[in-house]
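One protein chain omitted, others in place.
Chain naming follows the written order as A and B, and within any one chain the residues start at number 1.
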Amino acid sequence: MKIESDLLYSKNDEWVRIEGDTATIGITDYAQSQLSDIVFAEVSIEKGESVEAGDCIGTVESVKAASDIYTPVSGTVTAVNEAVADEPEIINKDAFGAAWFIKVEIDGPIDNSELMDAGDYRKYCEEREH
Amino acid sequence: MFIPHTESEREEMLKSIGVEKIEDLFAAIPEQHRFPKLGMLHGMTEMEVSAQLKEMAEANLSLSNAVSFLGAGAYYHYIPAAIDNLISRGEFYTAYTPYQPEISQGTLQGIFEYQSLIARLTGMDAANASHYDGATACAEAGILAYHQFRGKRKEILVSSGLHPHYQSVMRTYLSDFDGMYMISPTFNSLADVTPQKLIDAVDENTAMVIVQYPDFFGQIFDFTELAEAVHAKGALLCVCVNPIALGLLKTPGAMGADVVVGEGQPLGIPLSYGGPYLGIFAARKELIRKVSGRIVGQTVDNRGQKSYVLTLTAREQHIRREKATSNICSNQGLNALTAAIYLSLLGKEGLREVASLCYNKAHYAARKISELKDYEILNSGPFFHEFVVKCPKPVEELQEHLLEHGILGGYDLSGSYPVFENCLLIAVTEMNSKQDIDDLCLVLKGGHHHHVH
Partner (left out) sequence: MCTKPTTGNEQKTIFELSSAGRRGMRYPKCDVPEAELPSGLLRDELPMPELSEADVVRHFTNLSELNYSLDNGFYPLGSCTMKYNPKIDEKLSRLDGFVNVHPLQPIETVQGSLLVMYELQDMLQRISGMDACTLTPAAGAHGEFSGVKTIVAWHQAQGHDKRKVMLIPDSAHGTNPATSAMSGLVVKPVPTDARGNIDLEKLAPLCNDELAGIMITNPNTLGLFDEHIVEVNEMVHKAGGLVYGDGANMNALLGIARPGDLGFDVMHFNLHKTFATPHGGGGPGSGPICAKAFLADYIPGPVACVLEEETEEMPPLYGLKMPEESMGQVRSFWGHFGVMLKAYVYILMEGEEGLRRVSEYATLNANYLMAALKKVYPLPFDRPCMHEFVLEGKLPNAPEVRALDIAKRLMDYKFHPPTNYFPLIVHEALMIEPTETESKQVLDEFIEAMLVIAKEAEENPQLLHDAPLTTPFGRMDEVKAAKDLILTA
């Protein structure tokens, strides 16, 4: 299981990369491995829309499971990655890289209280593995 | 009755479980509620129950002993003998849902062929494995529209020509559904039930427009312009069909429909006092993930053989739970198979023939009735095999009179529609001979026809 050290993580297995006032959001390697072969992905919001932390921004589906994706931060969507819908298998291959879902321009300081750092997220995943 | 255990087997089994008697297995049930008396009769043998049921069946008037012009959403058609023979195979009717594809290819390929036939018949890209009936298929179409617009459009615009039961069922499904609501154009006569009324009413709040084809009153319209108007407002068009009519008529797909639903009962399924029937559901491919219910897709097995599985299951309740597209779990498996066999047997020519027979006989009947004094056909435009007759007296009276002559005269519209006072909805199929129609006219006229069925 890959966990990248410089990202923040949500309880719903999204990752957030903060660069300046832009947050990039995707789902974690742990999430993709739990879903197994992803056959469908969809981003359900468009560039320019504003989102609140906790809003549903998309869906991923494998043959046996489905999962909604929520944005952990609030702001305005500045980019949507079409590639995840066109080639959902990239989520399995490169969850932290090519398979980002959206970029959000953050309005104001982000609320970190619900997010984990890499160490805590690793523990969180291990707990669920029992 | 169907329990195979002998006494000694039972004793052996109890011993291996480690209890003395069967009753001991029910200790978790509160004693005061354990083993209640139900107040039922003693069991009957096969011979006894056969005799009783035969008597009950004979208390009904079977359409095989009458002349019927009843339609209104359920139609009496000839069912080829091969159908019952095939669907009576235990391998089909005693099988479970095909969740284990390795040992369910019969059911799966049957559904795949059903989906293919329905897609071809309606002119759509794909169909699901069926819903309960035409009414619930309409309701599920409304829910699809809700999801398509993520709840941002709340209005379903319904033609007044949609079957009253379907409207009623849609209302049940959409009440308490995040503010969804239905509206219909008002109408004062049959001449008001047109696509133009819907073109005038569709707007940016409309999620979906639902029309019926032929409509409840038998009318047929080309919905191409309606489809354009609906799409111009960004909404979806759903057409609810009678599949037999599509043996002749232009497909909803060719008119630009996004979703096609319908009652599949006419495709070889007996009337059975209202069910089980078959809810047809087809859609454009862009919408397929929003469609609820089972869907079969083609794949290969690990031996390289072409084969079929239930697919897109992540939409469904067993995976999505409260976020599923619908709570539907079953499909009308055996009835979908029936429809597939029916369409295969009739084929291209047979289906066209049966549709033509319905059309020609209905038009003959309409013409003959219109020639009767004081009777008027209200359909002014094209219709398929059903039409509205304005009668000189209350339909109930007429029906009693007709029934005395062994004729079920049609559906009394005055009950559901105040504007259709004294109006009778008459359906004609290939089961009605010219003689039947002439007899109907004779009795309507007030005379007595020459033989009683």
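The rule is short, and it goes like this: contacts are C-beta pairs under 8 Å (C-beta built on N, C-alpha and C of every residue); 3 or more make two chains touch, one makes a residue touch a chain.
Computed from a prediction, not measured in an experiment: that's the story for all the values here.
J.: Can you list, in ascending order, the subunit A residues touching the missing chain?
T.: Output for subunit A: 37, 39-40, 61-64.
Going forward, only the chains that are shown with their structure count from here on.
J.: Can you check how far apart subunit A and subunit B are, centre to centre, with Cα atoms defining each centre and the answer in Å?
T.: 43
J.: Across the complex, what residues on subunit A touch subunit B?
T.: 39-40, 44, 61-66, 68
J.: Would you pull the subunit B residues touching subunit A in the complex into a rising list?
T.: 150, 289, 313-315, 319-320, 323
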